[in-house]
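Mind having a look at this structure? Questions to follow.
Complex shown without one protein chain; remaining protein chains in place.
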Amino acid sequence: MNFIHICFSFKGRINRTTWWMMQLLTLPILLIASVITYNAYTALAMPILITSVYLIPIALILALIWVSLAVTTKRLHDRDKQAWWLLIYFIPVIALFELGFMKGTRGNNRFGPDSETSSETVIEMLIRLCGVSAIVFVFGIFFFVFREGAGFLFGGLNLGQFLTSPEWYPTSLSNKRYGTLALILGTFSVTALAMCIAVPFGLGAAIFVSEFCSPKLRETFKVIIELLAAIPSVVWGFIGLTLMNQLIIAVFNAPIGLTMLNGGIMLALMSVPIIVSIAEDALKAVPDSYREAAEALGATRWQVVYRVLLPAAKNGLLAAVLLGAARSIGETMAVLMATGHSVNIPSGPLSWIRTLTATIAAELGEVARGDEHYQVLFIIGILLFTITFIVNLIADLVIKGIRQQ
Amino acid sequence: MRKNGLIDYTTICALVVLAFSFVIIGCSPKDGESVAASKATAQVIKNKGSDTMVNLAQAWAERYTGITSTASVEVSGGGSGTGVAALINGTVDIANCSRQIKPKELEQATQNTGKVPQEFIVGYDALAVYVHHDTPIDKITIPQLAEIYGEDGTTTKWSDLGITHTDCPSDRIIRISRQSNSGTYFYFREALLGKTRDFELGSLDLHGSKDVVEVIGRTPCAIGYSGMGYATSHVKMLEVATAPGEPYYAPNLENVLAKTYPIARPLYMYSLGEPTGEVKAYLDWILSAEGQKIVEKLGFVPLESD
Partner (left out) sequence: MNTDIQVSPETMFTETEIDRQKRRIENVVRIFLLLMTSLMIIPLLLIIGYLLYKALPVLSLEFLFANPKDNMRAGGIWAPFLGTIYLVVVSLLVSAPIGVFAAVYLNEYARESWFTRITNLAVVNLAGVPSIVHALFGVGAFVLFAGLGESILAASLTLAIMTLPVIIASTTEALKAVPMSFREACWNLGATRWQTIRRIVIPNSISGILTGVILQVSRAAGETAPIMFTGAVFYKAIAEGNLFAYNITEQCMALSLHLFTISTQVPDVTEGIPYGTAVVLVGSVLLVNAAAIVLRIYVRTRKKW
């Protein structure tokens, strides 16, 4: 029985699993379609051209009602009952029991042959849908963030000023200015600082773990690195606010310990696990024959690493660094709590800065929906999404590059 | 491969779907059963808005839960703007606001919900100017503060104020502020600079009133502003005068009630329409002596008791 038949035909039989799977399949679509339709009704003031797009979900809902009736009828056939039993829908618990839990009649009945295998097509459809869900979600994220910010992005925002002016005055009464240069520089400087710390340590640890360790020690290290990765970012922020703050004041005699350095150290600790695990994978991916050949020539371990493995794995290592940086750029709570949160062009490790992410986190709570300021925060979201998307894309291409070699 | 059928996948799928349907039942408000169930326990009063007031609102909510069993209060912060926005959308029962509602917002709320928001002044908040307790300064005027905080201000060093601050070797004034859309920030900016001038960028825009005081308590060079209820032993509050030559007033109960302290503002609560039932009971209790006692306990200024 093919998928179309299962969905739309009122003939034949289906078993319990198929029925459940069809519910799983139709329910989310029904939900989404109704939400869109509901929004269409509340936005009827829109031009007819735009609202007519919303006819699609209404058609979808009607189709889904058909599907639901067809599926349930076939399930009733399986129970050797005629379609008028559909009225059972009005008895909630018993309907669920009858449709979802009772076995169909064994062997052929008046509606057709046994239905044991009919669930497969539906399950496969479900699997396919879940498989592409990631694409839907990525587009969804972009769409909804874009949707909230689009109005101002195309109507009024001075994009040049947005990207090049350091003046961030979103709430000025006389002269609102939305310049994010200081925030962009803040994000990049703290990320750069974090990478300066994290890259040597991360790569060093990756080399040590993959080349110089006994298997047992390696497992231990990997477990600890994994645990390090699991610590929530708000806890890192809390550490930055309390412990690291006092340390920086004491060590550097700085007036305030909530600085770029503080945030950089926190970000470094957060991105090191990523760098280690990806860099280690990259080193592992170098064929053992390379190592053996070098060792046969009398090279020591370090010489093997330095002369053979690093050049051979350089793409993977680059990807590790890129993904670590992407993590730092996107981090929110730790930098919100640890960097001082001050609109400044960064002037050194002990200056206070503010990042793009922290700005959204600090200000989104207090803006009125639809306000210019609100929309600008979403535009910053688009900017962040784009930056991390590009970095991730490059990292992916770099990794794919290795695979093809 | 599989010796014993411990896991029946059909059952798992069934459970997942069941869970799904519970989620859906949970999210449809029309479902009679679930609403009835939640009504039976307690009516939820949704209270949202100003971060300045969130501690106060939370204290009220906490105490009120002990007094009555018919209502429970849900408090969230986010700022005055959020509270008003929620009021306009009709999603809260009471909005907290550390500024007065704007006429435009009032109109929007009336249009959207069909009810006119009612205003209640529930207390006063004085913004104190804080410095580290070792700072050799006790008094400051509004124009001086304006030069410290304002855009292109001329006062950037402690020596510009005519004092020598030995604990602050760099002599630089570190400005502590709040994130730029908090009610506190708005009010302080307006009190200092009016509506036309902005704050100079580069201040540390901290996320909470408490954060401000804590950072100042650790930082000899710093100056900042926060509710007077947040004072600790590491900081001191400055006396403020409206202009040079005018008398200085310390931020305390009497001066705020006498309206002589210049940086004080009323705290508002807004209900949608004339409050009824549990919401009215709650507001009445807040305005009663017992509710006002909590206002004072939290370092805000209670309403005058006649």
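A and B are the chain letters, set down in written order, and residue numbers restart from 1 in every chain.
Criterion: a residue touches a chain if its C-beta (ideal position, glycine included) is under 8 Å from a C-beta of that chain, and two chains touch if they have at least 3 such contacts.
Source: prediction; values computed, not measured.
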{"item": "Hidden-chain contact residue, picked from the options A:G140, A:P287 or A:G401", "value": "A:G140"}
{"item": "From A:D78, A:E167 or A:E331, residue that would touch the chain that is not displayed", "value": "A:E331"}
{"item": "Hidden partner interface residues of subunit B, rising order", "value": "1-2, 7, 9, 16, 19-20, 23, 26-27, 29, 34, 38, 44, 51, 54-55, 58-59, 61-62, 65, 72-77, 91, 206-211, 213, 229-230, 232, 298"}
{"item": "Sites on subunit A contacted by the missing partner chain, in the whole complex", "value": "35, 38-39, 120, 123-124, 126-135, 137-138, 140-141, 144-145, 147-148, 200-202, 204-205, 207-209, 212, 219, 221, 223-228, 230-235, 237-239, 241-243, 269, 272, 276, 300-303, 323, 326-327, 329-333, 337, 357, 360-361, 364-365, 369, 377-378, 381, 384-385, 388-389, 391-393, 395-396"}
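In this section, only the chains that are shown with their structure count from here on.
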{"item": "Centroid spacing, where centroids are CA-atom means, of subunit A and subunit B in whole angstrom", "value": "33"}
{"item": "Subunit B-facing residues of subunit A, complex", "value": "16-17, 20-21, 23-24, 27, 31, 100-101, 166-175, 182, 245, 249, 255-256, 258, 336-337, 340-344, 352, 354, 362-363, 365-369, 371, 373"}
{"item": "List of subunit B residues in touch with subunit A within their complex", "value": "10, 13-14, 16-17, 20, 24, 51, 77-82, 84-85, 168, 170, 174, 179-182, 185-186, 190, 195-198, 201-207, 215, 218-222"}
